[in-house]
Each structure stands twice: as structure tokens, then as C-alpha cells.
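The following block contains the structure, expressed as C-alpha cells.
Every protein chain of the complex appears in place save one, which is left out.
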Amino acid sequence: MGNGGSHYDVLVVGGGIAGMESALTLGDMGYTVLLVEKEPSIGGKMVLLSKVFPTLDCASCISTPKMAATANHPGVNALTHTEIDEIIKRDGGDFLVRLHRKPTFVDPVACTGCGQCETACTVALPDQFHYEMVARRAAYIPYPQAVPKKALIERHGSSPCSFACPAGVKAHGIVSLVRCGKYAEAFHLHMEDAPLPGCLSRACYAPCEAECTRGQLEGPVPIRLIKRFMVDRYYQEHPEPEYGPPEKRRGETVAVVGSGPGGLTAAFFLAREGYGVTVFEAASEAGGVLRLGIPSYRLPKDVLDRDIKNVTALGVEIRTNSRVRSINELKEQGFDAVLLAGGAMDPGRMGAPGEELEGVVDCLTFLREVNLGRQIDLDGKTVMVVGGGNAAIDPARAALRLGARKVLIQYRRSRAEMPAHDWEVEAARAEGVEFQFLKAPQRFLGIDGRVVATESLSMRLGEPDSSGRRRPIPVDGSKQTIPVDLVVLSIGLRPGTTPFAPELELEKNGRVHVNSATLQTSIPWVFAAGDAVSGPSSIVDAIGQARRAAFSLDRYLNGEVLGEAGFDERLPVVDKQAVLARSPSLAVRSPREKRELAAEGRARSFAEIEAPLAETEVRYCASRCLDCGGCSECRECVRACPANAISLNMHPEEEVLSVGSVIVATGFKLFDAHLKPTYGYGRYPNVITAMQMDRLLSPTRPYHHLVRPSDGKVPDNIAFVLCTGSRDYKVGNRLCSTVCCMYSTKQAQLIMGALPLADVTIYYIDIRAFGKGYEEFFEQAKAMGVNYVKGRVAKIDQVDGGSLMLHYEDTTERGGANQAEHDLVVLSIGILPNADALKLFEGEALAADPFGYVREPNESIDPGRTSIDGVFVAGTASAARDIPDSILHSGAASVQAAGYVESMRNGR
Amino acid sequence: MSASADAGGGGDPKILVFSTNNISDPGVDLAGGSHMHYSASVVVLPVPCSSGIKPSWILHALEAGFDGVFIAADGSDCAYLADCTTRTGQVVQKAQALLKRHQQDPRRLRMAAICSVCAESFVSHMEGFREALTEIGSG
Amino acid sequence: MAEPSTRDVAEVMRDEMVVRDRITALIRNGPRTIPELAEALGYPSPEVVFWVMAMWRYGTLVPTGKAGADGYYRYRLSEEHPVPTEQVEASHGQGQP
Partner (left out) sequence: MTDRRIGVYVCSCGGNISDYVDVARVRDVVEHEPGVAAARTHMFTCSDASQQEIIEDIRNESLDGLVVASCSPKLHLFTFRAMADRAGLNRYQYVQVNLREQCSWAHRDDTALATEKAIRLVRAGIAKARLTEPLATMRIETTPKVLVIGAGVAGLRAALALSELGLSVFIVERSSDVGGWTRRWGKMFPHQQQGSDIVAALSARVRHRENITLFTNAEVVEKSGSVGKFTLQIRVDGFHTIPLVVGAIIVATGFDVYRPSPGEFGYGQDGVMTLAEFKELVDRSPEDLSRGGRGIKDIVYIYCVGSRQSGGGDDAHSYCSRYCCATAVHTAICAREVSCGLGPAKDCIGFHQFHLFRDMRTYGKHEIPYEDACRKGCVFMKYGDDDPPKVDRVDGRLRVRVNDQYLGGEEVEIDADLVVLVTGMVPRENAALVDVLKLPVGVDGFFNEIHPKLRPVETVVDGELIAGTAQGPKTLPESVASGLSAAAKAAALLKKGYVDLEPFIAEVDTSRCVWCGECLDACPYGAVEKTSVQGKEVARILPSLCKGAGACIPVCPENAIEIAGYTDAQVEVMIDALVREVVVEEVAVPVT
């Protein structure tokens, strides 16, 4: 029958009581039914109620058998956590349905509903099934009676911080673990993705923080510092790694060229897979740029040493003073594959006269000398650094620490074009480094072969060049001579790939030519990463690329197809505006204070500049995290799940199928009590909605007892405000919601049972006890002592101790303005149409009535029939209804849907 | 050597609970699911409906060695019978008469309505019954 | 104490992860009511309600008996804490075939 996919006789949209009733009835008739529910459990709102009027049956007791019957009916396929994308009526009279199953991130077959993931989860989110009265976890089972009773994980997408990390470090996960005090777990999580947490927590430029949603408020969460605390704590407690070489060993060996961040990372991941890994390092000590390029006031060497142990503990051998000159030689030595991770080590030259003078050095050489502890005395001297990148800042700041009287940075463009990070520039300036923009030396002047001055020209900016930046053009007649003792050139580093030129295909700029997705070079068994591929970049970029190269190399050695698949399994990043919209009332929380050493003092010492955060501060900072993605990917659930059921890389599954008829049973929406601001909902903790009261009265309640939300006190004087959001022009709902009088009366009876000493008052306009047995139930409540006051409540104010003053007009008294104090107020919120129902259909639209409910064009004779032939509506999707009326209406919809299916079969 | 473990929760009175498949057994489940504790000497035997429990089964349980029998009745939520509570009450009356005839203490039989989410109520009933049976002493 | 709340509910709930250690430490010295905890923690009591109820839900604390004459329950640590992570790991390991 259908275009692809399966065919069902009837599609029922919505798994609440009306949807279940329709599905079961049609299933019993022998039709095949597809029931689609967007929530993770069928049962709708009814199963969340405490008891039902007028019989005071336990709602769970009468719903759960129905839920079980629906789930187990051979003719009914119930899909939960599934959204309908569109329903299109086709010429033949049947319907095409597109839907997608939202990922739960838990394998439903393996999950046993034990709840251990919940206990382990580190993210607390408002529990929608408790109407936000209590938190649940991002990993959760909807509620104890849920069908199916399976865990799922709330994920909106990748958190921006985690998504931003080039190395794939789960910044959000680390923050959420630290927030809970799980520092060691945070460390282990970091090691899943990058083995150099010490270096990264100091020298990373922290793109995660740049993307932090909180940055749009009072400032980003200081993720790097949080990480630093966690790493420091871990290293303090674990001077040596807790692990040794992996048990699983592989025969193949891999040579890694370079022991910088990329080389160490690649070695780590390959060794973890069991390969024998040897790292070749030309310098006398391992670490590459981490050791030679970054001064110790930014990255103490003991931290780097400890990071390197993370790699060597796996059995990786690092051969220092071993420059590799030929790749083929490595092959001959028996290595099965090679990973090139050399840095950008060849200094660029300006080509200016005098560049060869003594006292004109490149930045790498200068920093290497400094970092290897050579004595360089710059006491009282003038140092000029030429360049505008981060590589210019470090030598300048180092020069100050070596005693220079004056340190000058000349950059040929303006501040705006400067590639160095702002905070680096500011830190340098604070320490006393002088910046000269739009200036560049043209010539170095020397005496006895030693530089004594520079001759610089001013520049102006012309048209953008190939790099997209505006080209500096010398300004005639602007020559200026500056006396200097030392010039450090920080311009254009090139990868040190020259020796491989005969063996390997290189780009014109000396970079290794690779497949950008797999990082495979022109030689299949050689992979490359880091500066050798992309030119000078950041540490974290190098790490990320090395991880990718190691991933490809592993696949290569496994004989698998190389490609994009399997490496990047991130979900799409969440929209920050959506995150902020989730929490509209976020208050500003002061970011931590910056506590660096004072600039004057620090500029003369190589001691680490940045002060660590204290533990309480760290956890405070971490608690500012907005949990943008929901789940933080901390993987605690993965560790906790005994069934190995957690699967964080699930994706939505789309399906297209055909159905003979459709029943819309999308239910109702509750009135949002915030829209009645005079009642103070959301501001006064002791003003709650009736749905919240129903949860409080349920045995599966959010609190251990019926207590008020302001302070946990047992209330003794409770008020119900009927018609909140109903019969009210001001909120745009003129209709009566049909059920509030009765559910409030029911709750009042239950409260009298739970708290025999409490006073309960119901403020009403008319008590609409119209159904079978309702009037009697109302009379019973009055007899129990429930106090009914006829009058609309105008306003609620909070008074001392969280109690509430109700201002109302008693319409049965003359001049009836009155007030009364209560310690808990329940807003009996009304029922509104669920506009989702109208959006299901493409093409022929599903008509609404003037109030926004699904329209029944001939309700008197064909209740349940809609404007589209073959589409029916059941329950509260077309009007506010109590449960029995919803059931009756579902019967009406289902028998007519069956009639439609029959007429189609008979070819009418 | 017969290293006999007490056939029950560490010397606690042995209680047999008759639950019902649809209503009270899920309530007992929820107690465990919510990690509430009751004595391991309590064991549960589910039946379709509490009104269908035979007094002879209760007598049999006490004679076989149980210290008490608890009927976790459907109450007003029973899917079968609107008057389930009354009918179960009649079963209890009959059973107590039968127990008396067989020189069993009728206090060893208790009944309460346990709904499908009445986990706390079940646990407190078990605790109360345990105390009462301890007081009665082993038969 | 029950000032109109200005903080976002989700944000308050999130703070459970930070504050629960402090609450655990406080009630280790003896049962406390929510207003007492609020006083000791320096947070408004409506916020403390969220944390105490979540800690009750996940099994860290329980009320001691019935509410006092003042209408407040006192909370103590539950006998059975949530399973520590180590234990979960152990059982996980045990589970490997």
C-alpha cells in the first residue's frame, strides 16, 4: 500500500488515556494500530494523578493495567519518545506518516530499569513529571510506573564548551564532575580524550570558555582553572600514574616523530590500543613546544613531566636526541607505521639587512635557551621583539624576567589584526612590555657584528592580502632608529619537514600533504598531525589532530576502511539562545575573582603567574555551569550501568509509513500560572498549582510528606483558587475547564485525610459538579468540613514567614471585599488546547474551533470526526473533558476510524 | 551437622503476604524499587484477587510454620469487583473463625488495602505486623 | 526566610550537587530541620527544600519520625547511603564474564 515502510490500519497520536483507549479498542476489533507518544512513557497525565474523583480510585492502580495492556497488545505497536514530523493525506484516502524516534541514549533491550545510572548521574534537572518540584537526573526513569520502564538520558545536543574543544575534551563533563566533588573521575574523563591535562589546564587558550553560554551573562565558567584544580589535586594524590601498559598487546609497532603535544597524544592513544610505540625526539628532553616554547611562569616543568608520565606509563619509549632524517629508515628498522608530529621548528627569516648579526635571534631559539635554563643576562638591556602572534608575547615577557630594562614589541599591523590572544597582550602590557603597532624594522644596524639598533618604518594598512588581512604598506619618510641590545624575531615558523622532502609529498609551504579527513600522507603507512600538517597552531589543536591521526592509523593497521566515520560522534551543538530561554530568570552570579600575582612583582620571576582556585571556589565556579546540553557526557552512567546499556552516540531514527486512518489524541496543555502574575506563582514558593498538589498527594510524591515548599513545614491552612486561567478574559481563556472544581474537591478530601487538623478553603465562582456521582462527592467534601467560599480571588500577597494573604470578593456578602491568610495556596489551573495537534498535518489543514481545539464539524451526530475525512479526534484534544468523557469520546473516535478503514477496504 | 539458618529474617516472625497481581503486588514491588526495607522473613505470594483467597490456605500457612498471614487486598481499586473490600473482609472473617476452630490465634491474620503505589504503607504494615507477631510469640 | 525567590529553579536545583556535601556534613552531627539547615548554610529555605527533597529522593537522608510541634520534620542521614562508586565498580567488574 504505502511508499516504503510498513502499513497500519490506524495511527493514534498521543498515548494518554484517550490514545490508549482508542488503540486498545481498535486493537481488540482486529485492526493494526500504531500508537505514537512523544514522552518516554505512555500513560499521559492521568497516571501522574494521586487519585481520581468521584470514586477516589488510585490513579496509578487503574492506569497501569491499561498501560501494560497497550504495551502488550498484539495488535498495537506503541512507540514512545517519538515525534510525528508530518502526516499527509494521499489521493487514495490513506495517509503518509513521517516520524522520528528520538534517541534515548539507552539501549531499551538491555536496560533493566534498575536506576543505577540515575544514582551515578552528575546533572540535576527539574523533573517534569513532578512539575518541577524536585530535581531528577539527566539520566532517569520517568517515574516508577512508566511503560516502558527504561532509563533515558536528557540530551539537547553537545554543550558548546565540549563541542568547541579541538581535542574533544568533554569540558562540560569535567565541570559537572568537579561540581560534585568527583575530581578523580574528572581526571579520568579527561584522559579519555587527551593525555596532557596538566599542560592543557595551564597553557590552553581554552576555546571552551570562549563558547561558554554563561559568557553571554556575567562571564564564562573558568573551565581551564577548574580543570587545573582537578589536575593539581589528582597529581598531588597520584605522583605516578595508576596504570601500567595495557594487557592487550599487539604485534605491530609505530614510530612517532616528535614528542610535542601531538606526538605525545598520538603515542598515548596508540599505546592504549596495544601497539609498541617509540617516540623520536630531536631535542635533549621530551615535550617539544611544551618544554621549549612555553616559559615556566606559564607552564611549570614538573607539571609537564607528570603529564609525560601519563604516556610513558603505557610503555611508550621516548628517544631523545634522536632526530629522524628518513621515514624509510624507520620502516627498515621494523616499524609498521609512522606518525609524523614534528612541530613548526624552522624559523622564518625577514630577509632584512643585518638579520645575521649577533643579537638577532629567532623566538624559538631564544625561548629554548631560556627554557633549558641557559644563563642569559639581559640586566638593564633593551630588547625588541618583532611579530604579533602569541610567539611574540612569550619572549617579551621572558626578557623582562631576565632583567631587561625595556622590552618593545613591534608589529607591522594594528592591534586589531594581532593574532595574539587579548589576555596575553594585556598581561604583557601590565608587566611593562611596550607595544608599537604599525611599525616594523627594515634594517638591523650592528657594530662589530653585534646588533646595536634597528631602523624601523611606520606602516599604513592597504587592501587585504591573501591571508584576508590588510597588507601593511611602508610610509615614506617615517624612518626611526631605535637602539637595542637584543632582537627576537617571532615571524612565520615553518614545519621542520625538509629532510622528508624526497620521500613524502609536501605542500609548497613545507607542510605535509595529507588527506584532511584521515590525515594519511602520500605514503599509506605514514600519518601526520600537528604543525607539520597545519602550520603553527595551538597545543589543543595539535592534540586533537594527533588523536584523529592515531585513530586513522589504528584503522589502517586493522585493515579497516579509513574515513570520517566513527571518529567524531558529537551531537550537534545546542543553541545557546535556547539554553538561555530555558532559564529565563537566571540571576547574575559573580564569576570568581581573578587572583593573579600582582603584575609588578611577578614580572621579575619565572614562578607560575596564575594562582590556583581554592576548592570551594572551584565548586562554586563549576555550579555556574548551565548544563547546556543536559547530559554532561561525564560517563558516570556508562560506568555505573551493569547492563552496559548506555549508548551516548544514538541518533534519531526516521521512519516513513502509511496508515488508513488517524486518531488525534494529543491531549491538553495546562494553563501556565505565571501568566496570572497577581497570584504570585513562581515568586511565592507556597503558591503551587493543582497538578503540583496532586503530585504531593500521590504516594509517589516528590516530597516525603505533604509539606509546603517554602520551608518544609506541614501546612495547616490551605486554600484553593478555582478558575485560575479559566473563565477569564484577561488571560485569553473564556472557557470553563470542566475538571478543576472536581479535582480541587478531590484534593481537598485527600488533604483532610492526610492532615486531619488542617483547614481547607475553596474559593470558587460556581461549583460544577455535573457528572455522575460528582454532586454527591461535592456534598461529601462539604460534610467533611471543606470550606467553600464563593468569590474570585483578586490578588495574593506574601506575608511573614512565607504565608499568603488572599484578597477576594465574597459575592454572597454585601460589599464583600475580604482577605484571608493561608499558609499554602493551590491554584486550580485550567486546561488549554494543545496547539501541537494542528501542526501534525501537511497539505489539508486540520481545522480548529474558535478556541484552538480541534474542530468537530458535526459534533451532535459525529462526535470525534474532524474537518479531514479519515482523521478523528479523541479526548481533550477537542475540548476539556474529564476522564469518563474522554473515554466515551475515544470510543466514538475509534469506531468511526474503524468505519473509515472499512469503507477504504470496500473501495467505497 | 545441620548449620540451619533460620528460615526467615534473622529470627523475625515469618509472614506470608497474599498480594494481587494487578494492584498490591506492584505496590510491594515499589517498596523494593524505592529501596525501602522490610524484614526478609516476609514472603509474598501473588493471586489474582484478594477476594479469591481460601481460608484453608491461610490455615495451611500457619500450620506449615508461618507466624502470620497478611492479605494485601485490592481495596476499592480492584479491577474485578467493586465490593472487593467487603468480600475480602468476609474471607478474613471466615478464616479467623477457621483459625479459632484449629486453635490458631486469629490475630495472626491481618488484612489491609494496598494500592499499586502504596509502598510506604506496605512497609509500615509489615513493621506493625512484625511487632504484633513478636508480641504474640511463636505459636 | 521565604523571600520571593529570584533564582531560576533549574539553577537552584543544580546547586544540589555542590551543597549536598555540606548538608550531609551538617546532619551527620544530628538531625536538623529545613530552616535550621538554611540558617547554617546561608541559603534561603525554599532553596534548601529542593536540595533536601532531592537528597531524600535519592536516598541520602530521611525524616526522623513525624513532624515536630512546630510543624517541621527533622532530617538525618539514611542508614543506607547510595551505593558508593567503588562498590558499583566492584560489582561491575564481577559481572564481566
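All chains are identified by letter, namely A, B and C, in their written order; residue positions are counted from 1 within each chain.
The definition used in the following text is that contacts are C-beta pairs under 8 Å (C-beta built on N, C-alpha and C of every residue); 3 or more make two chains touch, one makes a residue touch a chain.
These numbers come from a predicted model, not from an experiment.
Across the entire complex, the residue among A:45, A:149, A:190 or A:555 in touch with the chain not shown is A:149.
Which of A:13, A:34 or A:62 touches the hidden chain is settled by the complete complex: it is A:62.
Taking the whole complex into account, subunit B touches the unshown chain at residues 1-10, 14, 16, 21, 25-26, 28-33, 35-38, 40-41, 43-49, 51-57, 60-61, 64-66, 79-83, 87, 90-91, 94. Although one chain is not shown, part of subunit A still touches it, namely residues 17, 21, 25, 28-30, 52, 54-55, 57, 62, 66, 68, 72, 109-110, 112-114, 116, 149, 641-643, 727, 734-738, 766-776, 779, 790, 811-814, 816, 849, 851, 856, 858-864, 879-881, 883-885, 887-892, 894-896, 898-899, 902-903.
Criterion: only the chains that are shown with their structure count from here on.
Rounded to whole angstrom, the centroid-to-centroid distance between subunit B and subunit C, based on C-alpha atoms, equals 34 Å. Annotation: 49 Å between the Cα-based centres of subunit A and subunit B.
Shown for subunit C are the residues in touch with two or more other chains, namely 59. The part of subunit B that touches subunit A in the complex is made up of residues 22-23, 26, 30, 33-34, 76-77, 79, 115-121. Interface of subunit A with subunit B (complex): residues 55-58, 60-62, 64-65, 115, 144-145, 698-700.
Across the complex, subunit C meets subunit A through its residues 1-2, 4-11, 13-18, 21, 33-35, 38, 45-46, 48-50, 52-54, 56-59, 62-63, 67, 70-73, 82-83, 85, 88-89, 91-92, 95.
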